[in-house]
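What follows is a structure written as structure tokens; I'll ask about it next.
Every protein chain except one is present and positioned as in the full complex.
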Amino acid sequence: MDLRIDALTHRYGETEVLNDINLDIPDGQIVCIVGPSGCGKSTLLRFIGGLERPTSGQVLQLSEPNPDSLNPFTFVFQDFALLPWRSAANNVRLVLEDHGLEKKEIDKIVSDVLARTKLSDFADALPKNLSGGMKQRVAIARALAVRPAVWLMDEPLSALDAQTRELLMDDLIGLWTRQPFTAVYVTHNLSEAVRLGHKIVVLSRRPGQIRKVIDIEIPIEQRQAGDPELTRIEKQLWHLMKNEAVAADQELLK
Amino acid sequence: MDLRIDALTHRYGETEVLNDINLDIPDGQIVCIVGPSGCGKSTLLRFIGGLERPTSGQVLQLSEPNPDSLNPFTFVFQDFALLPWRSAANNVRLVLEDHGLEKKEIDKIVSDVLARTKLSDFADALPKNLSGGMKQRVAIARALAVRPAVWLMDEPLSALDAQTRELLMDDLIGLWTRQPFTAVYVTHNLSEAVRLGHKIVVLSRRPGQIRKVIDIEIPIEQRQAGDPELTRIEKQLWHLMKNEAVAADQELLK
Amino acid sequence: GNKIKVGALRFTSHSASFVAFERGYFADLGLDVEFKFFQAATPMAVAIASGDIDYAVTAISGGLISLAEKGAAKVIGGALSEHPDYNGQKILASTAAFGAGLTSPGHLDGKSFGMTQAGSSFHYMGSQIAKKEGADLHFKPLNKVGAIIGALKSGQIDAWSIVPHIASALDGAGKAHIIGNVADYIPNYQVTTVFTSAHNAANERAKTENFLKAFSMGATDFNDSLVRMTAGAQAADEMVNLVHKYVYADKPIEKAARSIRAGAMLINEGAALNATSVKDQLSWFKSEGLVKERVSYETVVDDSYVKTIM
Amino acid sequence: MIRPVPFRGGGFRPKRIRGVGALVFVCLILFAEWGTRAGWISNLTLPRPSDVARTLFDLAASGLLWTHLSLSLARLGIGAFLGAGAGIVVGLMIGLSSVMRSGLIPLVAALFPIPKIALLPLFVIWFGIDETSKYALIAFGTFTPTVVSTYGAVDNVDRSLIRMAQSFGISTKSIIRKIVLPGAMPGILSGLRVSLAIAIILLTAAEMIGAEYGVGAYILEAGSLYDLERLFAGVTILSMLGVALSICLSLIEARVLGWRV
Partner (left out) sequence: MIRPVPFRGGGFRPKRIRGVGALVFVCLILFAEWGTRAGWISNLTLPRPSDVARTLFDLAASGLLWTHLSLSLARLGIGAFLGAGAGIVVGLMIGLSSVMRSGLIPLVAALFPIPKIALLPLFVIWFGIDETSKYALIAFGTFTPTVVSTYGAVDNVDRSLIRMAQSFGISTKSIIRKIVLPGAMPGILSGLRVSLAIAIILLTAAEMIGAEYGVGAYILEAGSLYDLERLFAGVTILSMLGVALSICLSLIEARVLGWRV
């Protein structure tokens, strides 16, 4: 599904958080959003997902989502957002219960998505008994279950340790190569951005404005750690952002 | 100050957490400890700092710390551990108040360390008004104030975003080059480990055992992102750990 | 002087002490009296036992007997009495019960009767009435006089007995009906007694005698002015004014006067004690299992101070 | 020169040591027994614990204990159920709706400090002198603390879980049932600890109104007769009731809140 962010500006009370954001999100592509802490990345994502309303401007969907999709705009959160009192399977079941599906069908979807995220053996485990990586895999399974048209991912890997992060990134790339999906992927990790993004949007410090949009031509499945082109883009991003971070800290003084 | 970890084993109730750890920590060097989540890295650090007692084995100090040091073993924590009701300066003051120093001397130390961590302007700010990176800089200022003989750092950067992490890593390298200190640095970020460590200790999954110790000869101040030798070591570490991470997840099933 | 603390409730029935104080009878006998006011009788009895007050007037209750049994309190004289010739406590029926035929105590069988607590004077009066009438009464413990009034007004209990001014106020407002006099059922009922700590009774003879003497003088004044009405209208007005300082003090005198006059009951001359009535009450408490069997008249009463009526 | 690093940690993690609690009770009771026997605790101040125990035993033997206890438990059960139930519902409403919150919080704050015993005469008129007024008094007393703890618990439900549910298009009804209620459960249960203790306290006040039997009525009668043995026997029953209720709640918590870390 193609999306367009149109002249979006937002303020919380006095503070302007986002300023005149215009962006096209093409179908089947992963758009990464990077920017210093507090620049409004999460806020922007909430507008795209319809969880909040911007002060002005709008987010438009340019085509209808696949009618097959139970929940066209589906989030994957940094903190997993699993219900601690439900098992892995029941956490997935939660998002299917309100759609009037038959019990049998629900069970089929649940066991299918748990299998795809290699969690079949953990179906009955409570979140407290799962490792961080497994929790995020449950969250991904839950998202898969509703067949999203657009994935909205808010730093989905940054609560995980480095090894688990790498493993899950491979999983995500695997999912996308098998069946490309549209995604907006917020991160502050530049190497994640250059590994996953077709397009990288760099936001300035608050109020967030689009500072640069970088397109990466290399197909995702062919990207390798240490690829000189990717290293070059990462360095470029790093320089764009370093000064923003220092300046943002200084602004706290005011 | 030279330290020796001698045949250290620890169990919490039934679960063995660390198994027969033997390690020398030479004066003036940074020893990085990496290992899968839950393998006992933090626990090991608490033993070195005297915050907990191992089931068997011991941590020995082979020389006396500089008598100048107010608190020979000083921690820097991942979650900063600042008192939210005290300003930055007062958080530093806290650790000086119990040493019978004169008020004037305390004030001198506080303003000195805040200046060294570029926080002079934020002396009176409460933690809630500081960014993550600044909070960790307050924690580092607090550690500097007691002139540690050994720095014990438990994932000091992993609560920060990537840019801030880079900036603080530069700060740490600067501090070390100006005046080398002894440090045990726990991290799960392999690129941090190869940037900072003279020695990298790889622990196995729980019960933590020393799986490999890698020495890096390149002087810390000369290390560059993209250095082929460092990349090689990082890859090597990555392979050592990937299988541990997968195996550790599988063990949750039991 | 001799400092003593006297416990009191803000009731007309406690007037003898107020009169003795206001007219200087206590002072004349060298007693420096300080009043301590209470909201309920039980804590006042306990306060005698704890030594917080020296003398008080209250109904003979299970609590008082228990304290006497523990060697803490002693009855030393009589105060309020039922007397066939004078105003006394009334038996009330709720409007609903009255309408349904409870027009005299003879119809009490099977009815409910309000009381504060088992072992209270209400309980005693109710059982004596029931005994005389051969009626079977259901007693409802409601703990607080206010709660009993509420229950009577709304017809949730059928009958109650209470001091005359509350009875006539309820009757006058049409919220209840007076259907009899307690005096007809318990002749010479010793309603309240003067009591003190066992220590005072045994070891402070002079002080105790002086207290009783002044108290009796106050009682005589009160009886003459408001009960026997022998002292004339002006004396009655003066007495009402005096009592108003202590009772219904926050109500205007016009309103208070009616209640004070209506509430005036005979206080025994010379604080004489009706021993027969006290013994009757004591045996009733025992028969109801409210106090221990071993309690004797002598444990409760020290009748060496006043004349006893048989 | 070579020595182990000094130990500086530990402490600040008090653990319950089994048996100490019982020991404290035993010591207090023995102390009181000794004092009352030796005479330096007067029989006006405290009854002999052994006499209290005998009174309790006699009460149990006579069968009256069960009459008192069953009546009181019924009052407690129904009253607390009504009060806590209404309290949870109102607390949820306050926790979920701005209008309710604005209208009801001041009302609850004004109702909380009203002493129930002061209203006894009114309860007689409003609810009669039968069981209804006892239920009502206990219910009224448990209502306000339950409301306060419930809306506190709802306020503490992790809002990110609710946003997650909204982002999956889950209906408001389902969100309340599947996320708000279970998420507020720990706070509600710990609030019930206080509410139920208050319910036990109010039992005595409730049984001031026309109760012949019941632990509260038994205590009141003992108090007015200054019969300390029976007074303490009754108080002991209430204490044990409180401890038993608290143990029950712990069991429920262990069962219902097993998901907590």
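We call the chains A, B, C and D, going by the order they appear; numbering starts again at 1 in every chain.
Simple rule for what comes next: a residue touches a chain if its C-beta (ideal position, glycine included) is under 8 Å from a C-beta of that chain, and two chains touch if they have at least 3 such contacts.
Small disclaimer: the values here were computed from a predicted structure and weren't measured.
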Option touching the unshown chain, where C:V19, C:V46 or C:V75 are the choices: C:V46
Touching residue (missing chain; options B:G13, B:P84 or B:P228): B:P84
Residues from chain D at the interface with the omitted partner, ascending: 8-9, 11-25, 44-45, 94-107, 109-122, 125-126, 145, 148, 159, 162-163, 166-167, 169, 172, 175, 180, 193-194, 197, 200-205, 216, 219-220, 223, 226, 228, 231, 234-235, 238-243, 245-246
Contact footprint on chain A, counting only the chain that is left out: 3, 46, 48-53, 58-64, 73
Residues of chain B (touch criterion as defined above) contacting the omitted chain: 49, 51, 70-71, 73-75, 77, 79, 81, 83-86, 94-95, 97-98, 126-128, 142, 146, 152
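The criterion applied here is as follows: only the chains that are shown with their structure count from here on.
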Pair joined by the larger number of C-beta contacts - A-D, C-D: C-D
Inter-centroid spacing, chain D versus chain C (mean Cα positions, whole Å): 39
Inter-chain centre distance, chain A versus chain B - centres from mean C-alpha coordinates, in Å: 31
Distance from the mean Cα position of chain C to that of chain A, given in whole angstrom: 84
Where chain C touches two or more other chains, by residue: none
